[in-house]
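Can you read through this structure? Questions will come right after.
Every protein chain except one is present and positioned as in the full complex.
So, chain A:
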Amino acid sequence: MAGKSLYEKIWEQHVVVDEAGKPTLLYIDLHLVHEVTSPQAFEGLRLHNRSVRRPEHTFATMDHNVPTDDPFTVLDPIAAKQIQTLVQNCNEFGVPLADLQSEDQGIVHVIGPELGLTLPGKTIVCGDSHTSTHGAFGALAFGIGTSEVEHVLATQCLWQKRSHTLRVHLTGVRRPGVTAKDIILGVIARYGVDFGSGYVLEFTGEVIRSMSMEERMTVCNMAIEAGARAGLIEPDQTTFEYLRGRRYAPRGEAFEQAVERWKALASDPDAVYDSTLAFDITDLSPQVTWGTNPAQGVGVDGVVPDPELLESETERRGALQALAYMGLQPGTPITEIAVQHVFIGSCTNSRIEDLRLAASIVRGRQVAASVRAMVVPGSKAVKRQAEAEGLHEVFRSAGFEWREPGCSSCLAMNPDVIPEGERCASTSNRNFEGRQGRGARTHLVSPATAAAAAIAGHFVDVAAYISREEAYVWNRS
């Protein structure tokens, strides 16, 4: 009999009901909740006189609506009501909540791992598509809609159909300036926004093994931008070291026992995947998107493509529409595109390593006069750590705004909106039309490239900003 993949192992450990002709009823170990996709779910419980089955497996925070200049002054009354509704719902149903006052508050996908709620082998859901982030720990984690949020609250289970598995094997050596973000953007640019559709992706290979947990989270975060159900990375020593001592992770002897169980989750050497693709990152340059979906990107040394030269009619039409929205001409070198805004933040790239990296580029330099730049830490804990290291001073003295944690300009449901027609180098995950504001033009990049663009006022190859000693660090894979 063939071996089993990580996905199959987690799946099998969570089957509650498996009857012919029906999807499988799967047990959910951790349900993360935020203010935008939960009000109608709690309302549904109330209407049917239902309770939350396992409040202790549920954890809520507020992130999407939170103003990042002064979180306590929510001027938008409807946003304020949504935040208030979450507080009431958590009180009424006994759900633990990291509210605005809490030292743990932050973007839901940043705090889950940080608090040790996210653990290998768990099934994790949240009413948010970037739940795929938690797959970096070898947890089966995926986004659900509000009806399913209600379903999990009431039953701690979900009806699921088994997905196909796709192994994404990453090999090669990184060029200086190439981050985890560039790698996942590069994969999506190569294979498209729906190559993962119907699949759970498992990222493997030396490139992944040598990544830190935070880099792995960046990769899994964007699995959803490839249309995948989830992204997975098998847990290893890097995972275990990250989790040791985290608040909700097992402690002492229990931790060592857990590590043994987690090791057994690794895909068997003879595991069979429904599909496999291999990608060599050696020639990859730092990536910049030019269009309105995450696959419409090129290396920073490239040019805006000519839609006429694209392979399929669908791509051509998509590119024409995107270029019109983005106000770009085919053939324009990426490095000639000027930006007016730089946003370093979001659940893709707002962790401490992202901020350290951006700060290393910014240190001793100045943000271009034409640019408004801001850094929004992913959580209170990230902010505390960054301030302890003096990173906030590095950013501030260079001319960056240093903000409070939240989703911020990633989707601009809060006051952090990019004005119409202006261009933003953003470390977030989506460059859809209107995502950062009506008519706002988003270019997805890594924190390093974003920092360099803030200094230069336009895109540049960040390698030029990296000293020889730092370049050594880049080459460690």
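The definition used in the following text is that a residue touches a chain if its C-beta (ideal position, glycine included) is under 8 Å from a C-beta of that chain, and two chains touch if they have at least 3 such contacts; residues count from 1.
We take it that contacts and distances are computed from a predicted model.
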Hidden chain of the complex, named as in its UniProt record, picked from "Acetyl-coenzyme A carboxylase carboxyl transferase subunit beta", "HypC/HybG/HupF family hydrogenase formation chaperone", "3-isopropylmalate dehydratase small subunit" or "Pyruvate dehydrogenase E1 component subunit alpha": "3-isopropylmalate dehydratase small subunit"
Candidate in contact with the missing chain, chosen from A:Gly3, A:Pro23, A:Gly245 or A:Gly327: A:Pro23
Full-complex contact with the absent chain, from A:Arg216, A:Lys380, A:Arg435 or A:His458: A:Arg435
Option touching the unshown chain, where A:Pro55, A:Pro96, A:Gly227 or A:Pro250 are the choices: A:Gly227
Selected from A:Ser5, A:Asn65 or A:Ser379 as touching the chain missing from the view: A:Asn65
Residues of chain A in contact with the chain not shown: 16-17, 21-23, 25, 27, 36-37, 39-40, 43, 48, 50, 53, 64-65, 76, 78-79, 81-82, 85, 127-129, 131, 142-148, 150-151, 154-157, 159, 161, 193-194, 197-198, 227-229, 293, 314, 317-318, 321, 411-413, 420, 430, 432-435, 438
